[in-house]
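Other chains of the complex are left out, but the ones given are in their true place.
Should a chain be cited, it is by its letter among A and B, assigned in written order, with residues numbered from 1 in that chain.
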Amino acid sequence: MMNAVCDTSSPVQDLLERYVDCLDEDRLEEWPELFLENGLYKILSRENEAMGLPAPLVYYYSRGMMEDRVTALRDALTYEFVYSRHLITNTRISARDDIIEASSNFVIFHTCEEGRSKTYAVGRYRDVIVETDDGPKFKKRTVILDTFAVQNLIAAPL
Amino acid sequence: MMNAVCDTSSPVQDLLERYVDCLDEDRLEEWPELFLENGLYKILSRENEAMGLPAPLVYYYSRGMMEDRVTALRDALTYEFVYSRHLITNTRISARDDIIEASSNFVIFHTCEEGRSKTYAVGRYRDVIVETDDGPKFKKRTVILDTFAVQNLIAAPL
């Protein structure tokens, strides 16, 4: 009756969606599982990226570091409560041999407890994804962050 | 010459697009026609939804109620003129037997008569869609509204 709809038919698209869902639905514990054991997660300001300055704002280079981060967010850090909502657009995916490259633009809205929403961060994801026995995983996700003046950058993953 | 492009090839995607178009282009009369005769349209604050509190902000449970709403908007209510623009992303569609489930993130921008745009509302649609002789229709559209502090929520459908 219904033909397959493309944006849900690809395991890679599904990975990109699950990333969003686990952050927006506050299931942070699932976030490291989307990466390889030695996967990279990096936030770079767009300014630094444009100038070829490699110093990242955030840099985790293993799933363990991401899990530590989640533990800290759950147990130690206090920060203002917000709901987040990612809108992901302009996704481009290309595959060469076993390496899949993807990029997407994003805007993240935050909504405070009083129900007011604001643009929190804008930027672009640049991904290297590989197939595993457990489906595709991020080998590397680089967040190119336009909005580097975010107030609570260190709190949650983008 | 050109292969079918996916995001326009599916009747379900087309339904999602026509929903946006009739609201953004102020053709409100077409909005109830996208639902089953006994279709449901519900706006829930994200907060209530997260806490399992079912009280909706808006709840119509038939096409007739939606038509009444449109009549009221046209004839009785006065509210500030704005242009609306929906941006729909992260659409996921799955079909099981005759039931199609879909979800999408959305942001709605409003632009006032002076030409200034602002983020009006952010949230997620959760849909149950069924095939009819007249193409797919919403059996149920639930609007999970992050931005529950909207000023003129009761005016037009989201």
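Convention: a residue touches a chain if its C-beta (ideal position, glycine included) is under 8 Å from a C-beta of that chain, and two chains touch if they have at least 3 such contacts.
Given the structure is predicted, the values throughout are model-derived calculations rather than measurements.
The copy number for the entire complex in this file, given 2 shown chains of one sequence, is 3.
Heads up, the rule we're going with is that only the chains that are shown with their structure count from here on.
To overlay subunit A on subunit B by their CA atoms, one rotates by 120 degrees, a value rounded to a multiple of 5.
Centroid to centroid, with C-alpha atoms defining each point, subunit A and subunit B lie 27 Å apart.
Only residues 6-7, 9-13, 45-47, 87, 89-95, 98, 100, 105, 107, 119, 121-124, 131, 146-150 of subunit B touch subunit A when the two sit together in their complex.
The touching residues of subunit A, when paired with subunit B in their complex, are 1-3, 5-8, 17, 20, 83, 85-89, 107, 109, 111, 113-119.
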